[in-house]
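With one protein chain withheld, the remaining protein chains of the complex are depicted in position.
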């Protein structure tokens, strides 16, 4: 059983960060809220999202898995105006999700969750943690995208840097400690990542959000941020590219 | 003879509703204003438009038929700013229409009206009439377009419903009597229509317009609405699709 009502903005926030990695998602619904863990088809990145039932205007559920096509959720979101409430209800008999926005009712078939694994989020010890407004990163990504397929994330005791090196050009975004929300770093750290994944993740995060970037030398990066005014959390994990020296 | 001056918005309203069905139009001009009747190339839909001479800032004409390319009129409209007046004059000698917007003069060849029939608008008795703000219908259409090629329009004594059924998904817009401007319906009515035609018609109607939807069981739908602040009227007729049971 699943029946819930939430702000269109809240649902949009969830769909945006998840659809960056996958087209169909298994939402694990329980009494306390919703959890989603997924790996992208190329096994390069992972998302671990939780949304507390307090993020909803109304929420009642027993334990179930809901397989949803994210493009269809986007279609529904395009119908909603700022401030609209979206109502969802599982139609258990017909295996459908019923979504209501204003006077419109959309019924959609659920997606089979059989092939969808339950990835285990690895327990990484990442020595550096940089906290920064996502807008700074978004501007840096915009500058770097045309330069290279890779982006290096670096930190030391003085600040954070993001560098892309192309054949003829290079771009760097340098954020000294004073421009960061927080910096926990006692050594020099550097890892290289695929630009497309990192760019899509950063762009999916709503403007104004503070992001924790957890870094280690040639280790995956873990991005952590809140959604739904702190009533939900997202962790992105992205595998590093090994650099040829 | 034809010489007229009208607001750019008024001309835009006319061109938008007509160009939904046809590319070239025969405007029948007379002393009292302009009338246009046309059937789309596939003979699925019809438009019957009249624009009183009061809709013009200035109007003087004798009886003539003007064949116009609607894309060219759209080009002229793109030059105009809100509040601009558009002046038109027939150049009888050269078979052209001369249009003036601000300091710009566009001369365009008339289109031959020889092949353009004068369709007779059928006299239908349609038992139900629903009056509704077009914005509600536009939102419903936006929700339904990706679902199916057809849309069912339904009415009963309680309200109006628009339903699209796809293979896996369905969308319905339900407007109870309280959300309608008016409802004249004493029985259960249902007709199925091609989505593309219905969608284009609904989208061509300016936001805020009240539309009369005249419906019968498996009969054409007749949409009636005012343009030019009530100084013009449009009737759209759209043939039904026969449903297989």
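In order of appearance the chains are A and B, and numbering begins at 1 in each one.
One rule holds for everything that comes next: contacts are C-beta pairs under 8 Å (C-beta built on N, C-alpha and C of every residue); 3 or more make two chains touch, one makes a residue touch a chain.
Worth saying up front: this structure is predicted, and the values here are computed from it rather than measured.
Just name the one of A:173, A:221 or A:237 that touches the chain not displayed here.
Missing-chain contact among the listed residues: A:173.
For a quick check of understanding: of B:1, B:42 or B:104, which residue touches the chain that isn't displayed?
B:104
Could you pull out which residues of subunit A are in touch with the chain that's been left out?
Counting only subunit A, the missing chain is touched by 136, 139-140, 142-143, 146, 168-175, 179.
Against the chain that's been left off, what residues of subunit B make contact? List them.
Touching the missing chain: residues 72, 75-76, 78-79, 101-109.
Throughout what follows, only the chains that are shown with their structure count from here on.
When the centre of a chain is set as the mean of its C-alpha atoms, what distance in Å lies between subunit A and subunit B?
So the centroids are 45 Å from each other.
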